[in-house]
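Of the protein chains in this complex, all but one are displayed in their positions.
And then subunit A:
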Amino acid sequence: MNDMTNNKNLIEGRTGMWEMVLGLEVHAQVISKSKLFSGAATAFGAEPNTQVSLVDAAFPGMLPVINEVCIEQAVKTGLGLNAQINLRSVFDRKNYFYADLPAGYQISQYLDPIVGKGTIILDLPGGEHREVGITRLHLEQDAGKSLHDQHPSKTYVDLNRAGVALMEIVSEPDMRSSDEAAAYLKKLRSILRYLGTCDGNMDEGSMRCDVNVSVRKPGDGLGTRCEIKNVNSIRYVAQAIEYEARRQIEILEEGGSIKQETRLWDPGKGVTRSMRSKEHAHDYRYFPDPDLLPLNLDPKWVDGLKAGLPELPDAKRQRFIKEFGLSDYDAGVLVAEKESAAFYEAAAKGRDPKLTANWITSELFGKLNAAGLDITESPVSAAAVGELVGLISDNTISGRIAKDVFAEMFETGKGAAEIVEAKGLKQVLDTGAIDAEIDKVMAANVDKVAEYKAGKDKLLGFFVGQVMKAMGGKANPAMLNERLRAKLSA
């Protein structure tokens, strides 16, 4: 694993450089109407305990029956991660006591998960790509939700979430910086959303993350790790990793040793702290669930799912680069969400693909961001962006005017051509008209003309500005520059 050492990721301590080693466990809630082993609903935000079957509440004698869509979602996800699909997998009981786990065990998969080793390609800041290994993906039940702030001495328990299907996706300890961990989560979320197997919504808890952090001197074997729980945003993951790595380095540099433990991220204080209750919890006494037979998959069925997979972000990025001549960076930005990729493809139809990409990634995304909207809520449709790009390409309007037109499109939802027509913004391509305005400006600034001729080239910008102003910004910029130079040098 030393080949993943990258000097720029090293952290400087008092005794020299250190390297962090990171592995992530992501719990991704499966998109399904009903739970993994019962017919109760999975929708978020229902009244407490209204989406609970007696199976989920672990009433005596209730038997779990597996949801076929949850199996399909897990296999699709495995295929999307280029992972091995295990045609035989086994459900086990993971035993522990907690108030929101009514059965006293969670049905999970241990030795024989449904998905084995796979890979994911990280898109790093700076345009680098790096592969990270996936160890496994298994299906398991979610627990209920505990509310600790409703009563001074009681914890309230809602079992609506109990029994909802989760995919636990475990990475290899292949990451070496908080940037890489963040890139991993972004890419995983993107793939899950493309596949439609998890909505990736960290705010609502449908994607949750535990981080394993250890540090070592470059070239050494793995250090003792701590598992950080409760990190529910990509920003917190990065913060928690930075804090935890520093904490461990300080202990080691003081001559101490790291205790393997579960720690909790406290976003308010920006620190991780020990979870004492978990000290003895790592003895789960897994055994095969006697209520469930092994799960066997038909290889033909798996092949069928594979054939039906949508185009995933990596393939789409490659195609955008090849088909549209986009830069790796622009293609990456556009394919990060499948909705923005689809928007781009619709807008670029029959238009200049690079120009379209520029308008979407800079102007449109900038305005959407400022307005707190996502691409599906854009007041400017893909066709309207295409129309605007068309008007720029055929010289109807200049790029400068296009920005104003776009701002109005965003405000009013009107079409580009309609705005250009109504406001008379068509670019002036008539040399005679441009020449006439240049003559007027030169006549009014005889002193500056003289200075220019005396060698003050910088004044060209002044003249361009004056003529543009006089023409309401509608002069074709290239033409104006060319005519100005000619006239000033005459």
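Going forward, contacts are C-beta pairs under 8 Å (C-beta built on N, C-alpha and C of every residue); 3 or more make two chains touch, one makes a residue touch a chain; residues count from 1.
Note that contacts and distances are computed from a predicted model.
Chain not shown in the complex: UniProt lists it as "Aspartyl/glutamyl-tRNA(Asn/Gln) amidotransferase subunit C", one of "Sarcosine oxidase subunit gamma", "Aspartyl/glutamyl-tRNA(Asn/Gln) amidotransferase subunit C", "Na+/H+ antiporter subunit E" or "Thiazole synthase". For the chain left out of this panel, the touching residue among A:E47, A:D203 or A:D447 is A:E47. Interface note: of A:E12, A:E68 or A:E254, the residue touching the hidden chain in the full complex is A:E68. Contact with the undisplayed chain is limited, among A:H148, A:K269 or A:K458, to A:H148. Of the listed positions A:K33, A:K259 or A:R485, the one in contact with the omitted chain in the full complex is A:K33. Across the interface with the omitted chain, subunit A contributes residues 32-34, 38-41, 47-55, 57, 65-71, 90, 95, 97-99, 146-148, 150-159, 264, 275-277, 280, 283, 285, 288, 290, 292-296.
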